[in-house]
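Here the complex is missing a single protein chain, while all its other protein chains stay put.
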Amino acid sequence: MRDRRVLMLLGLVAVLAVALLLPAISDSATTNIAVFTVMYVGLATAWNIMGGYTGYISLGHAGFFGFGSYALGLLLAKLGVAGGYEPFLFVPVAGVLTAVLAAVVGWFALRTRAATFVIVTIAFMFMLQLLAENLTSLTGGGAGLAFPNPPWRGGFFNIPFYYAMLALALVGVAASWWIRRSKFGLGLLAIRDDEDKALAVGVPAGAFKLTAFVISAALVGMIGGVYGYYVTFIYPQFVVDPLIGISMVLMVFLGGLGTLWGPVLGALILEPAQLWLAYNYGVSRLYLVLYSAVFLLVILFMPRGIIPSASELIARRRARAPAARVGATP
Amino acid sequence: MRRALIATVAGAGLALTACGGGTATATPSPGTPITIGVSVSLTGDFSSDGPALVKGYDLWAEDVNKKGGLLGHPVTMKYVDDLSSTTQVVTNYQNLISSDHVALVFGPYSSLLTKPAATVVDRLGYAFPEPAGGAPSVFALNLHSLFFVQPAAIEDNLVSYTNWLLALPADQRPKTAAYATEDDPFTQPQIDKARKLLEAGGIQTVSYKVYPAETTDFTPLALKVASSNADAVILGTQVPDAIAFVKTFITQHYNPKTLIETAGPDQGAQYSDKLGANTEGIMVPAGWTSGSQAFNNPTFVAEYIAKYGGTAADISADSAEGYSVGQVVEQAATKAGSIDNQKLIDTLHTGTYQTVQGPMGFDSVGRPQGGVGVFVEQWQNGNAVFVYPAAVAAAQPEYPKHDWQ
Partner (left out) sequence: MILVLEAAVLGVLTGGVYALMASGLTLIFGVMRIINVGHGALVVLGAYLSFVLWRNLNIDPFVSLVVTMPVMFVLGVILQVVFIRPLKADREALSVLVTYALALGIEGLLGFFFTSNYVQITAWYDTASFPIGNFRITYVYIYGFLLCLAILGAIFLMLYRTTFGGAIRATMLNRTAAQLVGIDVDRVSAVAFGIGMATAAAGGVVFGITNTFNPGSHYDLISRLLTIIVLGGLGSLRGAIIAALIMLVIEDITAVLISPVWADFVFFVVLVVVLLVRPQGLFGLRVRERL
């Protein structure tokens, strides 16, 4: 038991070391991929806090991503902040604003359950997209919103963004870990298993659900803010993009819904794969077909995700051995 | 515990495999083949224009290789799909430049994607000649490395048309005008400028609507325009809405005296095969027409038909724009005696370049200048021809527009 724990800790340290030193050992194109990958690690982990722990599947999280992006962009524009390190300081503000929005949206949406909830989140996402498109005097509409352009040159540019995304991802994982160990987390899992029974036992389901929703959305909003700053220009249909929303869901399912590390693993696998597939196969137009094939294979053969499936496999292997010994006839 | 262990091992393994080293680029030695990288939209929102650009680029690459290559370097084009997405376009240009070490890059489709791509390319020190990002906000980027290869900045596209309208004799001139435009950085600036000019010239605006580019059903909008009974209809459209508006006008038996659309009628077969004979009389601002005699254009048209089939009327303006980018780079390289990106950037800011869209030069932020501007093209008898100004016109403008069939 102790050895395993030490091994695990060492493993974690190793991964963290690689993550921290990545920019030093890779070229800027790879760092770029790393930025988007770590972005999705954060997104998937954040989504899991709601979808994995409470069982309420939100397909509209892209709305919060976009909102966080616009919030940060507009803040920076209104305050006249120049490009550089300063904008990063405003990211938490974008997070707070997104949290407020999520509280409002959540209040409406969480009155519904199951399939209706899913569709309502989709509806809210499209409403946000439409608002971004149509409030042109505020958001620039279809012409997009510009972020300040940092003065960093070529090779260096991606690095601060990588660390910003990494920081947010670590915050997300830490939050996810803390929630699991807390009474709050226990309540969430109870809601996932059977909400009415949880209510009957005294779990404040409404408040808990809303809290999880808000935390999840705030994280996503902050990540959206950093994203906007990274790509310098955001447009309604690209930043409130259903594909972003569904990707984070798929990553969580791939890794293992409701687990701590599942979303991380899912993102580490899927995002580089997606970027690589698009880059190399997009031109042949088979990119979508390949992507969907991978998608389908994962869901049909590993519906519970990699981590639960893998642990199950290992557990089964381990269970067989002593049973054989026990059953052996003299 | 176990789960975390699996995850960390898998994660560490993945992280390590993703690492790679980087090397600096160097100007290739004479005679070695070079690759030119382009990110095109082959899937997603802009995917109806991506393939046309590719055709133009490919044709240019073929032509330049027939002459021995770009300054003696045989050219291979490398295309990557940006899924019409910001994330992908940024990744693509980073990969092309920093991983694949292409010698040069050309621009993607649409001002929307050009902006993030331009900032990336500029940061990495490459030249960025691009065929399709001409909105005012593109030039507001103040990038020295960007060059918009079209005869004029987008917002002036309708100026020729307004000149023609206002020059009509007073009794023939339209009294009223209806405007409808997507809130797109390509279409809206054109419409707004045209409206300003026409209102100043005394043509009353009876309807003005801006609609989201994401609209799916254009019928209510078209009904609104039709019910305004305006003499002139000026639409800021791309292909789908261009067609939808016309179809509604046909069903409502509404035939304005003059109808112009900012994009759609210039896309050749993609437009005409849905309207057939009803393209008659519809106008579009164009810097290029298949019949123009601009530098090398007849050769371009002939080669295009030989390679891709169809007729001259099927050729999309996007292909001509792609071809022009190649021409400009070719001439700049010859002038500079090198394909080094920095030298190309410096050279491109001086002098005039000849393209199938006519001559052009570039100011310090990449805005085209010295070109002969954008003209008015009109469909007549199944062919799109320049009708104004007289200097380039191949036919008289048809006014008022013939009725629908």
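Lettered A and B in written order, each chain numbered from 1.
The working rule: contacts are C-beta pairs under 8 Å (C-beta built on N, C-alpha and C of every residue); 3 or more make two chains touch, one makes a residue touch a chain.
Everything quoted here is computed from the prediction, not taken from an experiment.
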item: Residue in contact with the excluded chain [from B:35, B:76, B:163 or B:219]; value: B:219
item: Touching residue (missing chain; options B:74, B:136 or B:240); value: B:240
item: Selected from A:53, A:117 or A:235 as touching the chain missing from the view; value: A:117
item: In subunit B, positions touching the absent partner; value: 42-45, 47-48, 50-51, 183, 209-212, 214-217, 219-221, 223-224, 227, 239-240, 243-244, 247, 250-253, 270, 274, 276, 278, 404
item: Contact set of subunit A toward the excluded chain (per top definition); value: 55-57, 59, 108, 111-120, 122-124, 126-127, 130-131, 133-134, 194-196, 242, 246, 249-250, 253, 257, 285-293, 295-296, 299-300, 303-304
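The working rule: only the chains that are shown with their structure count from here on.
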item: Inter-chain centre distance, subunit A versus subunit B - centres from mean C-alpha coordinates, in Å; value: 36
item: Touching residues (chain side subunit B, partner subunit A) in the complex; value: 1-12, 14-16, 18-22, 40, 42-43, 45, 79-83, 85-88, 90-92, 94-95, 97-99, 112, 115-116, 119, 123-125, 135, 137, 141, 182-185, 188, 210, 212-214
item: Of subunit A, residues touching subunit B in the complex; value: 4-5, 7-8, 11-12, 14-15, 18-19, 22, 25-30, 32-34, 36-37, 129-130, 133-134, 136, 141-144, 146, 149, 152-155, 157-158, 230-239, 241, 243, 255-256, 259-262, 264-265, 268-269, 272, 275, 278-280, 282-283, 285, 287-288, 306-308, 310-311, 314-315
